[in-house]
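One chain of protein is taken out of this complex; the other chains stay put.
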Amino acid sequence: MGKLHLDNDVVAKARALAERAGRPVVDLARSHTTVSVERAVLRLAGISGADAEGIPWANRLVDAVRTDIGLGHGVASPVFDAMLTTGESDLTVLAQKAAAGSVRFRVPEKKDATAARRAADRAVKTGIATIDRNRRQRDQMIKKYGDPKQRPWIYLIVATGDIYEDIPQAQAAARAGADVIAVIRSTGQSLLDFVPEGATREGFAGTYATQENFRLMRAALDESSKELGRYVRLTNYASGLCMPEIAALAGLQRLDMMLNDSMYGILFRDINPIRTFVDQRFSRQVHARAGIIINTGEDNYLTTADAVDEAHTVTVSQLLNEYFAHEAGLADWQLGLGHAFEINPDLPESFRLELAHALLARELFPDAPLKWMPPTKHMTGDVFRGNLLDGFFNLVGTMTGQGILLVGMMTEAVVTPWLSDRDIALQNVRYVLNACRGLHEDFVPAPGGFIQQRAHQVLDEATELLETIERKGLLTAIAEGAFGIMKRPADRGKGLDGVAKHEDGYYNPATVLLEGAAQ
Amino acid sequence: MGKLHLDNDVVAKARALAERAGRPVVDLARSHTTVSVERAVLRLAGISGADAEGIPWANRLVDAVRTDIGLGHGVASPVFDAMLTTGESDLTVLAQKAAAGSVRFRVPEKKDATAARRAADRAVKTGIATIDRNRRQRDQMIKKYGDPKQRPWIYLIVATGDIYEDIPQAQAAARAGADVIAVIRSTGQSLLDFVPEGATREGFAGTYATQENFRLMRAALDESSKELGRYVRLTNYASGLCMPEIAALAGLQRLDMMLNDSMYGILFRDINPIRTFVDQRFSRQVHARAGIIINTGEDNYLTTADAVDEAHTVTVSQLLNEYFAHEAGLADWQLGLGHAFEINPDLPESFRLELAHALLARELFPDAPLKWMPPTKHMTGDVFRGNLLDGFFNLVGTMTGQGILLVGMMTEAVVTPWLSDRDIALQNVRYVLNACRGLHEDFVPAPGGFIQQRAHQVLDEATELLETIERKGLLTAIAEGAFGIMKRPADRGKGLDGVAKHEDGYYNPATVLLEGAAQ
Amino acid sequence: MSTIVRPYGDMTGDGMVQTSFTLPIPHDKKAEGAALQLAAKMGLDPAMLVHAKQMGEGFTFFVVYGRVNHLVELDKVQVVERDFPLLTAKEVNTLVKKKLRRKLSVVGACIGTDAHTVGIDAILNVKGIAGEKGLEYYRELKVVNLGAQVTVPDLVEAARKEKADAVLVSQVVTQRDAHLHNTREMTAAFREALPAHKRPLLIVGGPRFDELMADELGVDRIFGRGTTPREVASFLVHKIIEKGSEKK
Partner (left out) sequence: MSTIVRPYGDMTGDGMVQTSFTLPIPHDKKAEGAALQLAAKMGLDPAMLVHAKQMGEGFTFFVVYGRVNHLVELDKVQVVERDFPLLTAKEVNTLVKKKLRRKLSVVGACIGTDAHTVGIDAILNVKGIAGEKGLEYYRELKVVNLGAQVTVPDLVEAARKEKADAVLVSQVVTQRDAHLHNTREMTAAFREALPAHKRPLLIVGGPRFDELMADELGVDRIFGRGTTPREVASFLVHKIIEKGSEKK
């Protein structure tokens, strides 16, 4: 029995409700595809590069197919049918030809269909084999270099906008103690309906996620892992309009964790809900296969909504994210469910409230690593105070056994982190984790006391909200502003035109392969 | 039963040992006097002012008596005998005459002795009456304005060296939340064998303790108390060569707390041990009468000795200070026994070690306020880290129920506190006390775990050391470096020539009055 | 109050300040000397180097304390003081109704790739901030809040469609001067799209703007950290109704 004395029946009920609330959305995801899902399939099948204007051939090819026959059949069959009929053996060349107008697409039938599918399967299998090889290589490197010695893992952000500044900063951070490096993306990327190409130096408050940037950074961190005798993980963002493709690129370049929330794009990027739910399912299937740990984004709700009033929405979202993740084949150890230290620090007992919330997440998801996010909203330009709050955030992290600790920066309200901010922040983490290592043993929330009561209350509120959501439907609840007080109707938002309902005979070799594996 | 499950028998044994170790020193104190004790008597009897070179008339008069007949009879009888024989009614005028060589002193006998003693009693009673009046006034003001709402009381240092800069800073500090203001003394004062006169503006890293500075600051804080609806306490230092006199001046000017350790002067100012033990007994009798809370200086040991290795010396010293204090008539509520957060922060579990030590003090002295001192030794010029450490110091303070919290400054290793340092520090305290108010309820050291074991170990080591001290004698132990690794033989150190053994018929009207009250 | 003051550590006139920075050199005596040289160039004299810590291979972080001899001349301080009366919601509504005789139209957005809407929402949405309701709450204002990551062409289009009297733009991301680039792009687009007399009042806001840069950026006003809706409403009334909008 945990420290909170949660009622097992209430927990089971909440989980069942989340499943019931989520299932219709999974059904939606199973019966729709998106331009990005289809592009991801082509990427797994080996397409690469971009045209002279920087539009990836994956985009050009999917657009060409779509113009000819729509998206509802999936692009795999028509594209590999075209490969067979034209005799072209290179997907990228085919895309170039299609862009030039010299290839037309059809929905192959009968034997042609079988042949096209078989060719597509073969191509996609090569991509999946790379992902599998990367996963094995990661396992070997972990065996060789070892995992971090302590929990939580220390997660640090790099955000210069320039991959060549990012690399030395990431290596310095690893040397200073970071277990996980996240390269933040440029502000605009999530709304781009294509993945930029090549090494980039021009991001704002973040660096573009590109396959080449992934490769460069992973190689640099492999060096660091070797140097430090500790496998340093790399994180990026499978979110925005290209979520599925970025997941695929992450698998292909051996990224280790990906931000991948089922609702973040809807709420914070105004991306169409259906687009998002379809995309996230596919991307999670890829992550499951690649052995990537996902990080969900519940922390974000508390930047726009109040962290006490809306604490239960975090719990609800975690339960939904858990359901969607399991359904897509992810194991518990891959669920870096998000939550955050965002209560107004001027509130009496704010620290104990944080402990209650953090412990609730811990006890609801005992086998998930959990990602613990630092204060941001109540950080100010008073950097001295900021470093102090980060220390208490770190303390909650160690007292409640969080799995992944995103390191807070004293300059949160000022600038994207400076080199020295990271050093000061890591020193803070080290002090707290080291000085308070075993303190959790002495932390016994008073039975029936403030912390237990608060945790029970949040769980009850979460269950109530899940009941409402289950009754209304998740899409309606989102439209009405259930999360982060953002209202997002299902028929609005960006990227809706990139969604298509499956036609009869829709074929997606990647899904087939990945779902086969998931069973 | 407390959180540490201390063994009552061990505690009782430690206390008994402290008493046995301390008693010979009390006997010493009862059979000796010092120049400063005698000057304190004259101050209580009404002497004031200084000569043209700034030498107080109290010093001039005591020196004159000493030249004529030595100190062993006490100065009260010879001085009041001289008053009667010369017909002089003003002590200060008598001192002037004595300085001019126009008065000679003798040891009065028989009827003359009785008359002189009666006159001395009367004069000293006036002083004690002022002290009593001040105590009543403090009680009334506390009734009217109230005590701080929270424990620990927040104790802040002011140290500009200039009483007129100190005053606005102290008032600003009170407004910002300080419950207790301490005016640090100039570096040199403790070795001055006289108390300077008047308002002063020329201290180094502190402001001279003078009767007028006391008066000015107390008046300023009375204003603040009124403004803030909360009685703001004032602290100074009854230590150094003038400990007894400063205690008397504190009583006369309604100071509320005094730093007053039984061994600090010996160890850290190289003042002669006997001089110190005699002086501290008298000064504590005054503090007892004046309702002043004393603060002892065990924290200092940990600035020169290692805070883990020598933790038990803090406990030993607290027990000795407690015994000496009780013997001098102080009640438990007046015992601000000192201890400190001085463990190397890089040590694993350092925070839990701090908790263990702080809780041990708390449980050994349940009715004493306890003064909890911030990190100093391991503070560096890294002010960001410094503020963080101070936050964890504050956390121990609230988790273990300390009575008085001396607020740590991020600039500890850099400068005497700046105005803004105090503000940042107070904000730190407020955050921690407010955010973690009830956390002590959830803090339950694991039975038989790290914290309990450590506390038991320290108590055992303390008991062992007390046994050694009792066997060797306290003076020998001090000579051998038992505390703060400073070696101080009883026949060395400053101020020894100001000590005199009582002659037969030694008379001290103040002691008589104060001991009468103490019984 | 004297018009000349100096920084205050713990004594009037002591001139004491704290500073910290990183230099891209490894830590050694020479690096400490380099840090003191920089401090000297900033005017710290004497400067005390109180902390130095190497980070990674080629960087060192320093903390320096010291006295600066610079004088702060209060009479030469430049600020954008509020040069209009602060009105209540009721006063704003009354003035708009009486003098404009139609609703005052406001269009707001976060432009470029910036998705930080909390600031503009605080100004526009009913919920408001710091106990004050946002402009939506003002009966006589018509508010359209376009939200995050709006492109400049979409913003111009919306302003035209809504016959905006004022366009309110928020910019929070400042890395590589993103906020300045985006603001300039926006003002240029409005200048191009609309003749001066049809152009709405252009207002930008965000926590890291320098309020003195309005002219340079081609906007009518900049609002910084801690702005409240009332200030903005009062400014609108002042500019559009009281003085007649003097557009750029």
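By written order: A, B and C. Residues from 1 in each chain.
Throughout what follows, a residue touches a chain if its C-beta (ideal position, glycine included) is under 8 Å from a C-beta of that chain, and two chains touch if they have at least 3 such contacts.
Note that the coordinates shown come from a computational prediction; the quantities given were computed from them, not determined experimentally.
Here the chain not displayed is in touch, across the complete complex, with A, B, C.
The chain that is not drawn here is touched, among residues A:345, A:417, A:445 or A:509, by A:417. Check B:5, B:175 or B:501 against the missing chain and you find that the one touching it is B:175.
From the set B:214, B:324 or B:418, the residue in touch with the chain omitted from the display is B:418, counting the whole complex.
Residues of subunit C that touch the chain left out of view are 1, 5-9, 12, 16-25, 29-30, 32-34, 37-38, 41-43, 46, 48, 59, 68, 70, 72-74, 76-82, 208, 210. Contact residues of subunit B toward the unshown chain are 159, 161, 168, 171-172, 175-176, 186-188, 191, 204-205, 268-270, 303-304, 413, 415-416, 418-420, 423-424.
Not every partner is drawn; the one left out touches subunit A at residues 159-160, 162, 165, 169, 380-384, 411, 413-419.
Methods note: only the chains that are shown with their structure count from here on.
Separating the CA-averaged centres of subunit B and subunit C is a span of 53 Å.
Centres computed as Cα averages put subunit A at a distance of 33 Å from subunit C. Measuring from the averaged C-alpha position of subunit A to that of subunit B gives a distance of 60 Å. Counting partner chains per residue, subunit C shows two or more touched chains at residues 20, 53.
Residue positions of subunit B with contacts to 2 or more other chains are 382-384.
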